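Here's a slice of the assembly, chains where they normally sit.
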Amino acid sequence: MWAQRELQLSGRSRGFHVVTGEIVDALPELGGLEVGLLHVFIRHTSASLTLNENASAAVLRDFRSWFDEAVPEEAPYWTHRDEGSDDMPAHVKSSLLGSSLFAPIAQGRLALGTWQGIYLCEHRDGAGPRTVMLTVWGEERQGG
Amino acid sequence: MWAQRELQLSGRSRGFHVVTGEIVDALPELGGLEVGLLHVFIRHTSASLTLNENASAAVLRDFRSWFDEAVPEEAPYWTHRDEGSDDMPAHVKSSLLGSSLFAPIAQGRLALGTWQGIYLCEHRDGAGPRTVMLTVWGEERQGG
C-alpha cells in the first residue's frame, strides 16, 4: 500500500517549530498500516527537517542559537549574497539537517520515541509557506 | 516482504561506537531478500546514527573531539540547562547526524562499502541502553 500527499505548512518565523500534529493529521492512511515507513520531504533548499525533543521551548530556541552561531551571516567567505545575508547560511543549515525525514510505522502509528517530534527548521527571515511531500508505504493491517 | 524488530543496544560511554555486527545479527530476514533496504531508527533525541570508517579507533576518537569542539557545553547561548551541561549539546549533535540510517540490501546482504560501519553516536555521559527499531523490506529471493 502506498499513499502520497502534498502538504503546505504555513509560513513560520526563522527558527525551529514542532509540526508532528499537522503531519499526522494529513495522513489518515497511517491507521491502515501494520508495518511501514513515513517519508517527509521538504521541497526547498533553505528550510529543512529533523526529529528532536518535542516538549521544551528552550530546546527550540537553543537550536536556533547554535545554528546561527555555527553558520554566521557575516562570514568573509560567502560570495553568494544576492538574496540577502540569511540566504547562504540557510542553504548550509538545510544540508546539515537534511531534506528527508523518516519514521517507522508500527500497528497503525508512528513509532516515535516519547520525546521525539518532527521539526520544521526555517532558516530564512520572512519565509512563506513550505511544501512537504508525505509518502507512506507498507503492509496493510488485516481484518478488524 | 517486511520485517520489523526492536533492538536494545547496551549503554555505551559518550562517543562513537561501531555496532554493525549487533544489527546484522538481529536480522535473520536479511538473507531472504534479493533487493531491498534496511532502515535503522533510534528512538532518542540525545543519541544518533551514522555510517563511517569501521577500522580505526583513532577515527572514532576524533569524531568525538570534533563534535565536542563544534557543539561546546559551556556556550553562553544555551538556555536549556536543567538536564545537565551535556544535554543540549547532545540534542544538537543528534540532529546533525540524524536518527535514521539506511543501507541498501543486495542478494541477501547489506551492500555497504568496504570501510563503512554503522556507528551508534552516544552524546550523553552515563546513558543507559538505547532502543533502535530495525525495518527491512524488499523483494524475496527465489528458489534455491
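For clarity, chains are labelled A and B in written order, and residue numbers in each chain start from 1.
What we mean here is this: a residue touches a chain if its C-beta (ideal position, glycine included) is under 8 Å from a C-beta of that chain, and two chains touch if they have at least 3 such contacts.
Computed from a predicted structure; not experimentally measured.
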Identical protein chains across the whole complex (2 displayed): 3
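The definition used in the following text is that only the chains that are shown with their structure count from here on.
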Between subunit A and its twin subunit B, rotation from the CA superposition, multiple of 5 degrees: 120
Centre-to-centre distance between subunit B and subunit A (centres being mean Cα positions), rounded to whole Å: 20
Subunit A partner contacts - residues on subunit B that touch it in the complex: 2-4, 39, 41-45, 70-71, 75, 77-80, 88, 91-92, 94-96, 98-100, 131, 133, 135, 137
In the complex, subunit A residues that touch subunit B: 35-37, 50-53, 56, 58-59, 61-63, 65-66, 69-70, 96-98, 101-104, 106, 111-113, 115-116, 119, 138-139
